[in-house]
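Can you keep this structure in mind? I'll have questions shortly.
Note that this complex is displayed minus one protein chain, with the remaining chains in position.
Coming up: chain A.
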Amino acid sequence: MSETVKQILDRLYPDGYMGRLGKVYTDTSDFMRITGGDVIVLAGEHYLVLRDEMERSFGVEDPKYWVKRCRHLESGERRILKLVFYETFSLSMGEMKIPCYRSPRKEARILDLVRNDPRFMQGFPAADEAGNNVRVLYVVQGKRLDNWIDDLDVDHPTYFQTHLPGILEKFIVSCQAINDLHKMGEKHGDIRRDHLWVTYDTGDYVWIDFDYTFSFHENPFGLDIFGLGGLLLYIVGKGFYSHEEARQLIDRNRKIPGIEPEDFLLVFKNRLANLQKIFPYIPDALNQMLLHFSSGSRVYYETMDEFLQDLTTCLKQVK
């Protein structure tokens, strides 16, 4: 007869407190029913569910019922379990809708490919009794890069001189990581600000969450490259600037270069790409990189090699 949650906790986590003693799950198919106080058993290991993961955006918390914050009872460490949830949805990119899929097998495959590579979150796939491809993830001890940058309490000129060279240096390592994925025929699939984290211990950057996938025949890595362009814009600007914010900065600097629609990102049309208009000390080469993602551009990056080559040149100029 299999153990109850109480028996498992008495054996493996006797000093821990759990308000609710739930059920033991060896089949995670019905993930909506699995909640705090339940125990998931995978390959003989026990994971006490603490709560559902939350997605935070615009100050609103949205539960992700298929992602469980857990305690691995054999080690006592925290883990995240991503249960199998197939989802097809439209990703909004400005006015475009891109059909995307959530693919457990893709993320499981990448976890295997990037094992022991500190540039990516770590974990391993483990099948439950029903054959569901559960991903067991180690928690990244750190902070989102955008929040980390946002919390630097300095003005832009100081940030640009003091912090940006070091950030760009680490960002290049992250871009090389994506390039390596592409060379293995894989894509991250969801490169955005909240998916690159700064670790507390080393300060290095770590990519998380690669279960999204999409299918573009002629430009398979275009969405990844565009995501990196957006991140670079955020990093260089220490934030994004709308038309109104840019106008205020220009007025404050008593300079009045015209801001044209082509100065903004090709897809997110209210994010200024031509940052040199508000921060004139940005070198031409770096600004030119940002302009490759703008509405006015006629030439786009097709490969990470091109992107990295330019970014490496830019780093030398800002150092």
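Assume a residue touches a chain if its C-beta (ideal position, glycine included) is under 8 Å from a C-beta of that chain, and two chains touch if they have at least 3 such contacts; residues count from 1.
The working rule: contacts and distances are computed from a predicted model.
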item: UniProt protein name of the chain not shown, from "Universal stress protein", "Cytochrome c oxidase accessory protein FixG", "ANTAR domain-containing protein" or "Carbohydrate ABC transporter permease"; value: "Universal stress protein"
item: Selected residue (touches chain absent from view) among A:223, A:246, A:272 or A:304; value: A:223
item: Per the touch definition above, residue among A:46, A:106, A:135 or A:170 touching the missing chain; value: A:106
item: Residues belonging to chain A that touch the chain removed from view; value: 86, 93-96, 98, 101, 103, 105-106, 213, 215-220, 222-223, 226, 266-267, 295, 300
